[in-house]
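Missing here is one protein chain; the remaining ones are kept as they sit in the complex.
A and B are the chain letters, set down in written order, and residue numbers restart from 1 in every chain.
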Amino acid sequence: MGVINLGEPRVGTISRVAPKPIKFVLNWGRRYSLWVFNFGLACCAIEFIATSMSRHDFIRLGVIPFAPGPRQADLMVVSGTVTDKMAPAVKRLYEQMPEPKYVISFGACSNCGGPYWDSYCVTKGVDQLVPVDVYVPGCPPRPEALLHGILRLQEKIAGESLGERYGPASPVPVAQPQAESRPPSPAVLRRPLQRPPQPTSADRPEDPPEASPENPPENPPREPPQPPESSSGQRPDAAPRPGPLPPPNSVRGPADPSEPNLFLP
Amino acid sequence: MGTERTVAVGIGAEELATADMTLNIGPQHPSTHGVLRLRLTLDGERISRAEPIIGYMHRGAEKLFEVRDYRQIIVLANRHDWLSAFSSELGVVVAVERMLGMEIPERAVWARTLLAELNRVLNHLMFLGSYPLEIGAITPVFYAFRERETLQRVMEEASGGRMHYMFNRVGGLKEDLPAGWLDRARAAVREVRSRMSDIEWIIRGNEIFRARTRGVGVLSPEAVLQYGVSGPVARAAGVDFDLRRDEPYLAYGELFGPGRPGRVVRRTEGDCYARFECLLDQVYVSLDLADACLDRLADLPPGPINVRLPKVLKAPEGHTYAWTENPLGINGYFLVSRGEKTPYRMKLRSASYNNIQVLSELLPGNLVADMIAILGSMFFVVGDIDK
Partner (left out) sequence: MGRVGGTHTSGGVPGIGLAKGLAVTLRTMTRRSVTGQYPDTSPELPPRSRGVIALLEENCTVCMLCARECPDWCIYIDSHKEAVPAPEGGRPRSRNVLDRFAIDFALCMYCSICIEVCPFDALFWSPEFEYAEYDILDLTHERDRLREWMWTVPPPPAHDSRAERPKELSAAEGAEGRPGRGPRG
């Protein structure tokens, strides 16, 4: 098949070297006009559609579900089971998206295989194929969970710098949105506090815990999602935590040319 | 992708040698709502051969059933056809209960019937919304999802899940219905019924919609029987077969019959419009059945909703086949047990798999533009095809 190689859609130099106020404006624009391309694969796709419908309506948040195809999209939502047969198509469509591009992995199947973790034909997580920005848990996640994932992505976009995201590793630390600095969502604050059935010990916190991850001191520090070499200056204690899963593919932007691309025919 | 060659356009083209063009639709294509791939061979605008290529969503569910116990199977069973989760779990537990010779409490029977019918409405609403969307009418899907949210709220209140209920257990339901739920379910059913007229008004009589679907993709009853097509697609072609009436399970025996709310919706045209109308009218029937179940549940004497199970549930040695009328057609489980806590083999007969095969017969002769109308009217779920 004669494939015309158009090359990777890249970020221009101007948006890389732009001064900070300009970057702020650019990020602000990107944040609230996410043209989304739904990679609807399974059950989660139905919840994605439900999110785009009148009850939840993510256009309120600036997510526009009318991208005619991946070439016009900023955000890909992988919703559903990625099978090994489908994996090349996922990779290929991701590569067609222009930069800056973002991926939300929606649901257990695309996070890491989910219910089909021991299946012979299911890819164990879409992050093996493409870099993922936000993981939304659930099987399927409820529409509000996707909205929450979109909000988290918008926070990430607001704090990022494309130069560091796509360029060579720079000594300037990437401004990573931190879980601690994130304001708790009003949804959590307004929900009445429920007492646990057995409040046994007195040393429990009295205030309602927010949905955001606390960072208890005894917890091992979390690995930042970005390549550690570019952000290690910010968190001196960042060390990969021994976890049940290998760390997700943290390759950003175009794949290393020396690496054989197994997914293109 | 995959273009062979096209020549001969213009005056006198018929005298020149023409070549067929192969066109791949999908696997990721908006009209396939999922990852179905079609390889079409085109002669000009007309489809001369169509071959559905499946397997993009194959997740090996049948193999996974073999290493899971019967409670864990329910979790997977509701995920192959994600739009009819409740009915799919139902088939599994019906099969196991049959193997065990288990008697189900009456309240569980009626509650299951009720939830299965609500699930059917949810499924049909999805297609009532997405089908017009595929052929250009954007609005109905908003109304359909508004109704879906109303019902999903009720389902979530009872089961805890919006889509995958995981509410069936061998011997009944997981837990009893919450207090006051019957009234809220009744209110939801009433609300959906009163607003179904919106969907009906907006699309049923619409001239454009009729022009796109009338007489397009006519499926003959013979093809239905040969390919094992079932469900609303088969009934729209005039095949009068509905397991709820013809081989009643759960409480359907008491619901179908003269003077009872159960009716089998049937059309004889077999075209896309008939399939759509079948679906639309089935929603009304299902809402009536749900009302009848709600009435009955309110009258039943107090009692349990499940059976106390042994710690380790083992189906006795043997085999059975349990089929249910899922929203999209016949869904069957062939369960072979060797007396262990996992099945030896569990074959899944899914509705969409058979329904989609007929595309290779249905599509040839039609225009490419009609392909989307036909594809959308076959009401399939890709996970149900590929399992």
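Heads up, the rule we're going with is that a residue touches a chain if its C-beta (ideal position, glycine included) is under 8 Å from a C-beta of that chain, and two chains touch if they have at least 3 such contacts.
Small disclaimer: the values here were computed from a predicted structure and weren't measured.
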item: Of A:23, A:55 or A:92, the residue in touch with the unshown chain; value: A:55
item: Options B:71, B:212 or B:275, residue touching the unrepresented chain; value: B:71
item: Interface residues of chain A (partner: the chain not displayed); value: 54-57, 60-61, 108, 111-115, 117, 125, 127, 132-139, 141-142, 144-145, 147-149, 151-152, 156, 177, 179, 185-188, 190-191, 193-198, 200-201, 208-209, 211-214, 216, 218-219, 222-225, 241, 243-245, 247-248
item: Touch list for chain B against the chain that is not drawn; value: 68, 71-72, 75-76, 107, 139, 143, 146, 149, 153, 156-161, 164, 166, 174-182, 193, 198, 200-210, 261, 263, 277, 280-281, 284-285, 287-288, 297, 300-305
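Following the convention adopted for this analysis, only the chains that are shown with their structure count from here on.
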item: Contact footprint of chain A on chain B as seen in their complex; value: 1-2, 27-28, 33-35, 55-61, 63-64, 67, 75-76, 79, 82-83, 126, 130, 141-142, 145-146, 148-149, 162-164, 382-383
item: Sites on chain A touched by chain B in the complex; value: 1, 39-43, 45-47, 49-50, 53-55, 81, 83, 85-86, 89, 93, 115-116, 118-122, 139-140, 142
